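Left out: one protein chain. Kept in place: all the others.
== subunit A ==
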Amino acid sequence: MSIVGHAVIAAAGVGSRLGHGIPKALIDVCGRLIIEYQLHLLRDVEDVRVVVGYHERAVIAAVRRVRADVIFVRNPAYRHTTTLQSLHLAARDLRGKSVLILDGDTVYGARSFATFLETCRERSSLVSIADEISEDPVYANTAEDADGITVTGFSRTVPSHYEWANLALVPADYLTNDETPVFERLSAFAPLPACRVERLEVDTEKDLAACRARLERDPGFAGDLP
């Protein structure tokens, strides 16, 4: 039994900033799709749900090549809904449970991801932060004490050494059907315990090039895929 029982990958969106005409989850990074790296990290999680919308058939086919037991949650309104709304669709029937949420456009460092999962033990919430700041950052304002790092709020304007890293364990009830960004919704529940992760978010061509360069330099970064 894994520490985390439920995980939701939000992979419904259009990825318009990158403009490859495919969902970002299906972008190839050094021979594997982003979603394949993610599914590998989630291999011990029993209940994995993938929210699909844009090019849903292609996303479903890619996921099924990796594992047969994923629940696909359809969001046909993906063009007009937020990531938070996609997550809500997948988690609305999981009341009382905690859910690991991740964005379909991020490659996580396998070792730090494993640490994150381990830190989820005995907790109902944990948010991820990264110390590599992107071009369009969502800052994570933090406080640190003997128990570790705590996020006191996320912000686009108040700078910090840390950024929101699109991965969190949250009670399913946090995931409401609202048009706000996920980080804004989570801010409402701050302070939240935090854990650092390494992640390569793929928002732009430059991000993608950096992500590929990293994996070429360090092929085991995202895990040892079969």
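To be clear about the criterion, a residue touches a chain if its C-beta (ideal position, glycine included) is under 8 Å from a C-beta of that chain, and two chains touch if they have at least 3 such contacts; residues count from 1.
FYI, contacts and distances are computed from a predicted model.
Engineer: Which of the following names does UniProt give to the chain that is not shown: "AmiR/NasT family two-component response regulator", "phosphoserine phosphatase", "3-isopropylmalate dehydratase small subunit" or "cysteine desulfurase"?
Structural biologist: Listed in its UniProt record, the absent chain's protein name reads "phosphoserine phosphatase".
Engineer: So one chain is hidden, and I want to know which residue out of A:32, A:92 or A:212 touches that hidden chain in the complete assembly.
Structural biologist: A:92
Engineer: For the chain left off this view, which of A:125, A:176 or A:204 is in contact with it?
Structural biologist: From the options A:125, A:176 or A:204, the contact with the absent chain belongs to A:176.
Engineer: Among A:71, A:158, A:188 or A:209, which one is in touch with the chain left out?
Structural biologist: Considering the complete complex, A:71 is the one touching the chain left out.
Engineer: State which residues belonging to subunit A touch the missing partner chain.
Structural biologist: Residues 46-47, 60, 64, 68-74, 76, 88-89, 92-95, 173, 175-177 of subunit A touch the chain absent from view.
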